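Following this message is one structure expressed as structure tokens.
Left out: one protein chain. Kept in place: all the others.
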Amino acid sequence: MPVPDAPEPLIFERSRPGRRALRLPEIDVPEPSRPEDDLPSGWLRARPPALPEVGEPEVVRHFTRLSRRNFAVDTGMYPLGSCTMKYNPKINDTLAGLDGFAGLHPSAPDALAQGALALLWELEQDLCRLTGMDAFSLQPAAGAHGELVGMLIASAYHRARGDSARRRVVVPDAAHGTNPASAAMAGFEVVEVGTDARGGIDLEQVRAHADGRLAALMLTNPNTLGLFEGEVREVAQVVHQAGGLLYYDGANLNAIVGRARPADMGFDVCHLNLHKTFSTPHGMGGPGAGPVGVTRRLSPYLPGPLVRRRDVPAVAGPRYAWDDPGPESIGRVRALHGNFGVLVRAYAYIRANGGSGLREVSGHAVLAANYLAALLRPWLPASHDRICMHEVVTDGRALAPHGLRALDLCKALLDRGFHAPTMYFPLIVPEALMFEPTETEPREAIEALAAAVGEIVALAERDPEAVRQAPTQTPVGRVDEASAARRPVLRWYPSEGDRAPEG
Amino acid sequence: MPVPDAPEPLIFERSRPGRRALRLPEIDVPEPSRPEDDLPSGWLRARPPALPEVGEPEVVRHFTRLSRRNFAVDTGMYPLGSCTMKYNPKINDTLAGLDGFAGLHPSAPDALAQGALALLWELEQDLCRLTGMDAFSLQPAAGAHGELVGMLIASAYHRARGDSARRRVVVPDAAHGTNPASAAMAGFEVVEVGTDARGGIDLEQVRAHADGRLAALMLTNPNTLGLFEGEVREVAQVVHQAGGLLYYDGANLNAIVGRARPADMGFDVCHLNLHKTFSTPHGMGGPGAGPVGVTRRLSPYLPGPLVRRRDVPAVAGPRYAWDDPGPESIGRVRALHGNFGVLVRAYAYIRANGGSGLREVSGHAVLAANYLAALLRPWLPASHDRICMHEVVTDGRALAPHGLRALDLCKALLDRGFHAPTMYFPLIVPEALMFEPTETEPREAIEALAAAVGEIVALAERDPEAVRQAPTQTPVGRVDEASAARRPVLRWYPSEGDRAPEG
Amino acid sequence: MEELGPRAPYLPHAPGDVAAMLARLGLPDVEALFSELPEDLRLSAPVDLGPALDEASLARRVGQLAGANTAAGLICFAGGGVYDRYLPAVVQALAQRGEFLTAYTPYQPEVSQGTLQVTFEFQTMVSELFGLPVATAGLYDGSTALAEAVLMSRAATGRRGVAFASGVHPQWRAVVETYGQAQGLVALDLDGHADDVAAVVVQQPDYFGRIVDVEALLARRPAGALGVVAVDPSTLGVLEAPGRQGADVVVAEGQPLGLPLAYGGPYLGLMAARDDLLRRLPGRICGQGRDAAGQRAFVLTLQAREQHIRRARATSNVCTNQAWCALAVTIYLSLLGPRGLAELGRLGYARAHYAAGLLTRIPGVRLAIAGAPFFHEFALRVPEAESLQAAMAAAGFLVGPVIDRHTLLIAVTERRDRGEIDGLAAAMGKVLRDAGA
Partner (left out) sequence: MEELGPRAPYLPHAPGDVAAMLARLGLPDVEALFSELPEDLRLSAPVDLGPALDEASLARRVGQLAGANTAAGLICFAGGGVYDRYLPAVVQALAQRGEFLTAYTPYQPEVSQGTLQVTFEFQTMVSELFGLPVATAGLYDGSTALAEAVLMSRAATGRRGVAFASGVHPQWRAVVETYGQAQGLVALDLDGHADDVAAVVVQQPDYFGRIVDVEALLARRPAGALGVVAVDPSTLGVLEAPGRQGADVVVAEGQPLGLPLAYGGPYLGLMAARDDLLRRLPGRICGQGRDAAGQRAFVLTLQAREQHIRRARATSNVCTNQAWCALAVTIYLSLLGPRGLAELGRLGYARAHYAAGLLTRIPGVRLAIAGAPFFHEFALRVPEAESLQAAMAAAGFLVGPVIDRHTLLIAVTERRDRGEIDGLAAAMGKVLRDAGA
């Protein structure tokens, strides 16, 4: 057990009037202008914001102590399916923090930012090679952002061809929630198709929607069941013949990186989650990066700006520059160049692995998942009895006879020093528990996880209530989400009951 | 309670043959020389050292998890008397890590290290101003190292004057253990003198030793009882009249920094603990820095090299260079220039505070100690009923009626989220508990500490056994130091019982 | 057949581990795990990405790329919505802790109280700054936050128009238009006064650095339209909270509050709104609740808005957000406090006005918009903006962005001291004299 860490008060509760941490430079200019002399008083802040007033030692202690109330990849195994919680190399953080990157203003003239531009250009080439796509935009901030961009590209593509009846996007019922949400955000009607007995997309249902209204089909491969869509080329054929586009949700690329390429499968447009396959840290929820790749015919629609390389014979080496996209571009999808700091990390990860390293990454990721699946089988059978890819979705109904849900097993895992798997996703598997060990977990960690599951199942048989009480070893006990949502308390107020000091 | 952290295995226990973390560059030179071709085989390692074989993810997790088993200033209040566990500014770590410092080889030509030299020179000036001394050597690595240097200086001084009968160093019985140890290491005979009723050095006993054998007297002021030695000038007079030198152990300078100067009190030579007063982090036990300052007459004896400043009219600004000390120097006390990274931090701390800031530091340190002393009084009376300085030594016998020792109270404090005070030091106070809150603890932390003591005392009355069982909330329970020392196990061995794989 | 043991840098296995795992599965090699992939989809050889670099070589290679960005070494007076502020060491030291950096979305609140409490504190700070009661955990950046705010207005009002006050950052406006096009959103100018206006968008200070009269601009909005204000949050220790000037939704780019320039990202979109918009807000929201023992605990809440539950009918598609950036902002604002934030604003204000005074004394240089109040940034009318930017870079100063042939922006944060401002003015004077000569 660690050093006692009591519940940490809110930083506002540590506040005392008149305390302060950071000092600022003195005003050093002669006859300094003052806002109150120049501006109407109504424009000026009437009451200072109730930010905390604390000393620097307290700030350090507060956030240090808060951090200790988190589970993280750096503290233990985090088999959260679909999220690829692999080890995040420390060197990548160091490199992203170099002055030449962290201190580079986005409006720097291209000539003075050649290193950053070269990095972006090389990264784009790398991603093209790994996916088979012809061009990438590195701007999207996350997977869902990439999906939106992809859907807007699909929309622009059909519009450009005068094909404006195509307002439908098909997604599998097992799809990640961002897929339908992104398609809807791009103005499409979303149609769900089912999953067949082998766990693949139901090809017949796809055929049923393969008509003049089909704009695109979104697929992840391996899919959210962790299974490879073996009929992906048939799907592509059906979609393409109907005039639609095939979108690849690259969230699961970790299973096949360096071994198979979405473009070869027939995908026209894709996003990648650099914070998954390319190991950039998840930062408690972000930032990530969700670059979008397209085949040649879709490249005019990419958002801009884009990095171009020119080989200048006069100069030693190539020159790089930002270029505006053409008139067919969907337009801008964010103010600046992308989550550059994340891109630096992904770039470094690719350089450190090389092509053969990345191939090993997927090999070991899939090996780990299958090994875990085999060890879990006595208690948590896989949803489908096939070789799985980088993750395995299990059926958590084993606990049901004891009146317990998948959630209970998850909470009991927390008590044993593991993060829980993803619960209740995909929606089509009852009591789904989705485990993704990743390639960076040593074998004995995988074995320990399986053993912990076995222990919990045994405990559930003996004493289901003990499992229902879990977790008890965590910073707080089981949190009542429902009641928190019923009467939402979304911020602290200076005094109890004071709900509108802003008014 | 934090996220469950199980006991962490030794890194060796995580080892599996064939695993590895860091990869090295390939050998890239033509026809590479190989040790086995050039050297007798007996010179070559017969069996590789049993270093751990682990992957990088495991290294990160192992040391992250180990860190979580530590208490630190960044996690909570650390009132460890005599050690000045104040807040360590993060900016100082950042600055010490700048490439221009961290990447500077110690044999860089002076002309290419002017920034480092200027910093050292300025730091020396700052310390001179703060102590009243005339010159400093920044080489000593810690307080005790400084003491040894100081004692060697005393020895050289007397020897240079042909005064070689002076082989005696007087220290108070309350002195820190390093004082007698350093004096002995420098070849002196150590004589202890007592402490008077007010908690000061016994002037009569000093007088009794003020003879031709007296080389030096070592004193810290405020002393290890946290009390100011009000008769320090009388002590100085006695020592000086007898031909001895007065040594200032600067470990407690935090009480008076910016308010009083050792040289003004009559001290001839001193060390400072930069890791205390000047807030460099203690790093689990070090590194620190223990610069030694002297008055003019002792400066020829300082160890070298020393930084010199030359004003070169031709160049803009001064030039700095390393200079060898004169022939009277005690010689070298370490291979290179000192714990430079620590010196950078201390320099930054001084610049951030300025003279008035440091004066506030001592003011608030003393205020905090007296406030704590007042709050503790009901349970832990101070050893002497006086205004204390930056720390207060209390008499822990309050618990004795319940069969408990000061140690028990300390362990119970650990359970309440505080580090313990220093126990059983100084040796002259029965069941001594020495509290040093430092100036960087907010008032409510001091109050909470006192309240925790009160709570423990109340518990001791009710249920002494509960206190004797403490701590129970810590990563391990009470450790049996005696049995660990009886059959020392000082390293891990590859296999149980295998005590000499080296043989 | 592949070698069993890994050569890739971050794989923990020894060859024996791989063999044992394969044996348990009854498989001959790793390749066999991919037997479900149609053979012709399987790459037979590794993708050619150049050699794998050991860490030292990697650090050297990437370090060279970093070093080639000479703009990072210039004294930065560039603005345009992104500012070179001083980043306190504490922010990095704390935010880099592995427990923050390598955790993900707090799906398991019991082991994510650190994340959740930070988010709750962040929401409180945003709510305070903006003067609106409900804030979210954040969005990708300021521009996408603005787009989400406009989409939310569209959904809330059922209307299709968005009216932009003049001076909205053109790139932000472009993002709104990209997001909006799919939903049939029509961009209007504020003074079009159309009936079908879902939202009026005001930027404060605006793209040219001008402080605008938010209250007056919002007062001009058609009835029923929402007032959306995009604000530079670093001004809010000095300027009134837009929520108290009539805004229904306020968004901001969080970069000026403790995030590095980083060539454009990762940054952070801040958003707060009126209470009645709560269930329309995009992205994560953290709430306070209780654990089984009644102890205070934090938890993601109102998730029924979100894509993982509501799917095609979610209020937004956002999943992975910018939580770590929100942490940095929370630490930064904790260090500053209310007084610090006010001082920060006043210092930039004083220095920017001093700089404007010096620069406009240079022949050929004047404020692009004379007489308008500005905060810490202003648009400068100069003879030739591109070439001036290049010449200033050669003299050691980064200015810009260039916004048209004769205009560029100058921003002066608390990080630029008087000596640097004097240097800027002297250099610009010299550059223009030399160009004129």
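We call the chains A, B and C, going by the order they appear; numbering starts again at 1 in every chain.
The working rule: contacts are C-beta pairs under 8 Å (C-beta built on N, C-alpha and C of every residue); 3 or more make two chains touch, one makes a residue touch a chain.
For clarity, every value in this text was computed on a predicted model and none was experimentally measured.
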Interface partners of the hidden chain - shown chains only, full complex considered: A, B, C
Absent-chain contact - pick from B:Arg207, B:Arg351 or B:His402: B:Arg351
Option touching the unshown chain, where B:Ala165, B:Val312, B:Leu336 or B:Ala458 are the choices: B:Leu336
Contact partner of the left-out chain, one of B:Ala141, B:Ala242 or B:Leu459: B:Ala141
From C:Pro6, C:Pro88 or C:Gly180, residue that would touch the chain that is not displayed: C:Pro88
Hidden partner chain, residues of chain A it touches: 3, 16-19, 22-26, 53-58, 60, 64, 89-91, 93-94
For chain C, the residues touching the chain missing from this view: 55-57, 59, 86, 88-89, 93, 96-98, 414-415, 417
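The rule we apply is simple: only the chains that are shown with their structure count from here on.
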Distance from chain C to chain B - Cα centre to Cα centre, in angstrom: 44
Chain A-chain C separation of Cα centroids, rounded to whole Å: 17
Of all residues in chain A, the ones touching two or more other chains: 19, 56, 60, 64, 68-71, 74-75, 87, 89, 414, 440-442, 474-475
Two or more partner chains touched - positions in chain C: 9-13, 17, 54-55, 88, 90, 92-94, 98-99, 111
